[in-house]
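I'd like to ask you about the structure that follows.
Every protein chain but one is kept in place in this view of the complex.
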Amino acid sequence: MKKVLLFVIILGAVASMCYASGQAEKGSEVKELNLFHFKVSQVEQWEEITEVYKNVVPTVNLNIETVGGAADWSTALKTKFAAGAGPDIFIVDGPALAKTFSEYLTDLSDEPWVEHVLESAKRPMVFDGKLMGMPFNIEGYGFIYNKAIFREAGVLKTPKTIDELRQAAEKIQNYGVTPFGNGYSEWWVIGMHLMNIPFASQPDPEEFSNALDSGKTTIVENEIFQSFKDLFDLTIQYGNKNPLTTDHNAQMSLFNTGQVAMVQQGNWKEVGIYEANPNAEVGIIPIPVNNDPDVSNRVPVGVPFYWVINNQSIVQDEAKQFLNWMVSSETGNRYLTDEFSYIPAFDNIKSNLLGGISNDLLTYAGEGKTIPWSFTTWHDGMYNEFAEHTQKYVAGKITYDEMLQDMQDSWVKLAK
Amino acid sequence: MTLVKKTGLTLLFIGPASIFFILIIAYPFFSGIYYSFTEWNGVNAKPIWVGMRNFIEIFKEDSQFFASFWFTVRFTVTTLILTNVLAFAFALILIQPIKSRGPLRTVFFLPNVIGGVLLGFIWRFILVNGFGTIGELTNLQVFMLPWLGSPETGFWGIVIVYTWRSVGYLMIIYIAHLLNIDTHLLEAAKIDGASSFGMFSKIILPLSMSAITVCLFLVLSWTFKSFDIVLSLTAGGPFRSTETVALNIYYEAFSYSNFGIGSAKSLIYFILVGGVTMLQVRFTKSREVEV
Partner (left out) sequence: MIAQKRNTKVTIAEIFVILAALLFLAPFYFVIVNSLKPFGEILKNAASLPQVFAWSNYSKAIEKINFVKVLCNSLIITTISVFLLVIFGSMTSWWIVRHKSKLTTILFFAFVAAMITPFQSIMIPLMRVVTQLHFVNTHIGLIIVYMGYSTPFTVFLYHGFIKSVPLQLEEAALIDGCNTLQIFFHIVIPLIKSMTVTVLILQALLIWNDFLLPLLILSKKDLHTIPLAVFSFFGQYTNRWDYALATLVLGMLPIVIFFLLLQKYVVAGVRSGSVKG
């Protein structure tokens, strides 16, 4: 028992010593600007930015809080607001979440950077004619493919339709490699990204989702949703074993070891791919919805997150000033392009990318072959439900038509 | 003792803990009851009072909530039995004079040193990748199943992880208890010609009832509110077949932004589980034998 007490006392002493040493510095007359984001891979860069910004505006001290994906950042953010302790600048991942925070958003329409934002990147965050958020970058996803396997299997042209993709898959299968590495245990791979494709491939996706809200149309009777069955079945038929146990880590390990030729992922995986194989030959192709190349040969490109300013904040002007500095100063731009390796959402910032996936995405974007990220406008909880229904279909518990019907029911339920 | 002095002492002894408890648990719990009668997304400044609507909606329309309840009950009962049987067996063996018992006790307790969410990630990897690799090497059917990819394997995956996590802790309680049993009783029984099984069922088990009460309650309190391990292990999937009640409440409040309905669900859960727990404690307590 004495040993225990001694141990506790020593621990306490050590702890209070380190505590005392950390309490030394404290400034005055400096305004705190609290910023909340979820990009855990950028923690170090943001620390540098904090330091640099002290020289730019000495009266503002940036206080960065990063909550990662595993920690469910949106829950942490909501809880802070519920408690009345919302940050001054924070991130929303799209208009749906922005609506949840609608009481707290600040109008950014008159900011100097607005004119340079790509039109498509602006649109999702315009409410009642007011721009409520600022994008940094655009991202895209599709089938990331191994160029070496494609070449050796004899697939010389990148497939643009479901039929072409099927022919490619057959060749790859005969060559001895599994064509698709499906990460269907991941709700965002199947429920959000994959199901976005038939939504966003509609002639007018916004009108389509309004029509669904008002009951003028249904998912079940939609042509594109019906033809999308062939794509979905194709990935399952020519896919890895046990897609429902495969998460995004397992998916990438299949891809990085050359066991599969394609994975449905986005340019956020690029760094990891080159880290596993510095000489990897990779590119990205669209996910087709039918056999019309004009409809199918387009990649979904969107803004992964928007910066918004809390209208309850006492440092709104400082917050606006900081956001503007990020996209208008040379230093700020350098972080966007060089440090974060972003494809900027601004027409006056040149991107600086070398990776095969980003380059392919830029090519598609340059040719205007893009579709939006419709899932950012879906009602709260929709992707959870879509993931549920699509996983049931993959497991063979329901037919494709039943799956569409379930998705339709979920839409009606959550739209009200 | 004067009344004033007695009151003073009561306050001194139970005051500090009670104040913290009221502030941190009781008050938030009761204000949660208020939210269960409102429509609120958890973020807006003012919740809107809607009376009983949330409760009516849950009972009328939310079959998933009750499905998650049923899952939680099945999972709790299975884990309850498995952990207690294993812990009891390990305890019986590890009180024997075997050389390795010290290190073995430590090994079984070790899983408690890794925190919940991360534990789920690590096990997810083992079940999905590790089991697959073993399956290819040994050709054993068990390892080649789609672990965590079907409702059944998801269920057993969660049971395995919780069992792995809890057995060592319960084992320690049982060991301590078994060491306390009066050996004279057992020797007397042996002289009377009782079989091993007879001794186990007639003497050891009844005398262990108090330890069993404690262990059952502990497992019940862990599994019924199980959240973080399930979140990182299956996140309730595939197709919400492994969703626990706590997970269902969490999704309702935070993913669907219905904090009001989420609070109403917590209240329903609390009343039901509180009732079951009381019954369980009363039942096993009644079977305890005074030593």
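All chains are identified by letter, namely A and B, in their written order; residue positions are counted from 1 within each chain.
Basically, contacts are C-beta pairs under 8 Å (C-beta built on N, C-alpha and C of every residue); 3 or more make two chains touch, one makes a residue touch a chain.
Predicted model, so just to flag it, every value in this text is computed and none were measured.
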Touch partners, limited to displayed chains, of the chain removed from view: A, B
Sole contact to the chain not displayed, among B:I58, B:L148, B:L220 or B:L233: B:L220
Full-complex contact with the absent chain, from A:I64, A:A148 or A:I236: A:I64
Hidden-chain contact residue, picked from the options A:E44, A:E119, A:D204 or A:D294: A:E44
Residue numbers in chain A that touch the chain omitted from display: 1, 3-4, 7-8, 11-12, 14-16, 18-19, 22, 34, 36, 38-41, 43-44, 63-71, 73, 76, 79-80, 82-85, 248-249, 252-253, 256-257, 266, 268-269, 271-272, 275-277
Chain B residues touching the omitted chain (full complex): 9-10, 12-14, 16-18, 20-29, 31-32, 35, 42, 90, 92-98, 100, 104-119, 121-123, 125-126, 129-130, 133, 164, 168, 172-173, 175-181, 183, 186, 199, 204, 210-211, 213-214, 220-221, 224-225, 227-228, 245-246, 249-250, 253, 259, 262-263, 266, 269-270, 273-274, 277, 285, 288, 291
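In the analysis below, only the chains that are shown with their structure count from here on.
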Centroid spacing, where centroids are CA-atom means, of chain A and chain B in whole angstrom: 35
In the complex with chain B, residue positions of chain A that touch it: 70, 72, 74-75, 78-79, 81-82, 100-101, 103-104, 185, 187, 241-247, 249-250, 253, 380-381, 384, 387-389, 391-392, 395, 397, 414
Chain B residues within the chain A interface of the complex: 41-45, 117, 121, 124-125, 127-129, 132, 146-150, 153, 232, 235, 237-240, 250-251, 254-257, 259
